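Scroll down for the structure; my scribbles are underneath it.
Note that this complex is displayed minus one protein chain, with the remaining chains in position.
Right after this comes chain A.
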């Protein structure tokens, strides 16, 4: 076993043990903090598929995070007001059921990612960064102007949505649900990285000409990765909205895109558990430094600058050493 494998196993054990301990000690707030970290990690796992595997520097992933959030908000708000979404040509009603909401969030954000990806992938490099950022901003302004669903004020949901067999109002149960989703997404990432698709994608990131020479279309590979990436980030958006019982345009803001990217890099780009480490550190910093000073983001900026300039493999790189090039 490599050091990274041992580290990953320890991380999973920690994800199970720490919140469980907090629950038994009667500290539901800590459980909620951990839930926040797990959901943000899921968003970053989504981005890590585009960024780490596909080499696509997307600064617009808040778009998919927000689409997932609004999918939840719209469905749940119609369910709580008993007004159907539409009546003709056929009846669509709102819902408070998480599995249905998740499905809608995944499909909607995948579609958004497909459309944005199709346009953005006509370019590459620095154009790609600017264009994804711009499309994210487009959805942000759209949400601000979207009066029926709260506009700038956002959309509160009064009761958390339900999952069959669970009481999602109990923090530890909701945490467990989010953790299972995160672990499934990590497993998916690991499977994809080893699959023929993942290998071809890796090749398309490094030498697109060769991929083209063996008869594969690198743009299509990247588009598939971008769409999948957007879908996973969209799912995390639905969970995030459920955690806060609130959706607002802030979920779509460019700062959110930046933060999701920071989570990936802080942990280690392309590392399977990079997003988990990044999100855990980010939430811990937010909580502890945020309690000490109102201006904690100055220090976040300094830490981030130090990581970029001096610790290029992220935190996992610091602990587990450089990434094996054959992985």
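Methods note: contacts are C-beta pairs under 8 Å (C-beta built on N, C-alpha and C of every residue); 3 or more make two chains touch, one makes a residue touch a chain; residues count from 1.
Just so we're on the same page, contacts and distances are computed from a predicted model.
Taking the options "Autoinducer 2 import system permease protein LsrD", "Amino acid/amide ABC transporter membrane protein 1 (HAAT family)", "RsbT co-antagonist protein RsbR" or "FAD binding domain-containing protein" in turn, only "Amino acid/amide ABC transporter membrane protein 1 (HAAT family)" matches the UniProt protein name of the chain that is not displayed. Shown as candidates are A:44, A:59 or A:98; the residue that touches the absent chain is A:59. Considering the whole complex, the residue from A:33, A:76, A:262 or A:279 that touches the absent chain is A:262. Of the listed residues A:170, A:190, A:304 or A:319, the one in contact with the hidden chain in the full complex is A:304.
In the full complex, the hidden chain is touched by chain A at residues 51, 57, 59, 119-120, 122-123, 125-127, 129-131, 133-135, 137-138, 141-142, 144-147, 254, 258, 261-262, 265, 269, 295-298, 300-302, 304-305, 307-309, 312.
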